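For this view, one protein chain was removed and the others were kept in their places.
Entry: chain A
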Amino acid sequence: MQNRWIVEYTMKAPINKIIDFSNVDGPGNRCAIFFQSCPFRCLYCHNPETIRLCVNCGTCVKQCPAQALSFEDGKVVWDDEKCVECDTCIHVCPNLATPKIKEIEVDDLVAHIKQVKPFIRGITVSGGECMNQADYLLELFQKVQRLGLTCLIDSNGIHDFRKFPELMQVCDGVMLDVKAVDPVFHQELCACDNAMVLKNLDYLLEIDKLEEVRTVILPERDEENEKTVRYVSSHLQGRSRYKLIRYRPFGVREAGITAFGNHTYPKEAMEQYELICRENATKTCVII
């Protein structure tokens, strides 16, 4: 690859994982692509290894039991043939990252999607925060749409969607996380401000590109939960699906477990939030 003359430039992006068949990332069966890096630091994040890019500190290289990691020119290199998928590298990473990343060119990704095409109705880009790669997404979506597939964005809403009119044009919808409405609590939860998220909620509704909104319902945060569900459902007024997700401790890092405990949020307690949705005519409330 390094010796090849580059005659045509296509963009590359760090990709954490491609799930060929996903039944949980939007309507129907979809190919889900997870991009690396995210500006949020959510305490309950299920895959905290997607938060930062690798800084090549090498901590994981020494501890890999399968010798699938090595240093080349000061960079950590991952050999997926040797990898036994034990995730030791992820557990020892001091940086909320992973060495198991592939830099993939748009055209190579499109070629892969073509193989899966007969079985899916579209792709969903997720992360991390996929909008960190907005330029890449534009090129990807333009090419994927030509295959007759739909393109959805799964986003935390930190980037201003107004600034990407071309991308919005080719995107079939956005699945937006509204993690909390209260700015102070959002800061505590995600180490980031939420003003842009709420702005995006209104904007996406306005341009009719809001595929769904998701909120994680947290243990012993009744007041915050209620505030968020009330705000979102009254904004939606039934114009988009609202998915309420019960907090689950799987994959959550220590700080999150300390904050929210080791138990899945009980299903029975979801009723109160479903009721709020119903009051606001958000009938398409889904609880998972």
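Here, a residue touches a chain if its C-beta (ideal position, glycine included) is under 8 Å from a C-beta of that chain, and two chains touch if they have at least 3 such contacts; residues count from 1.
What we mean here is this: contacts and distances are computed from a predicted model.
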Review point. Considering the UniProt annotation of the chain absent from this complex, which name among "YjjI family glycine radical enzyme", "ABC transporter permease", "Tol-Pal system protein TolB" or "ATP synthase gamma chain" applies?
Key: "YjjI family glycine radical enzyme"
**Study point:** Option from A:K12, A:R52, A:K102 or A:R121 whose C-beta touches the chain left out
**Key:** A:R121
**Study point:** Contact residue for the chain not shown (choose from A:S22, A:N194 or A:T215)
**Key:** A:S22
**Study point:** Residues of chain A in contact with the chain not shown
**Key:** 17, 19-24, 27-30, 85, 116, 118-121, 286, 288
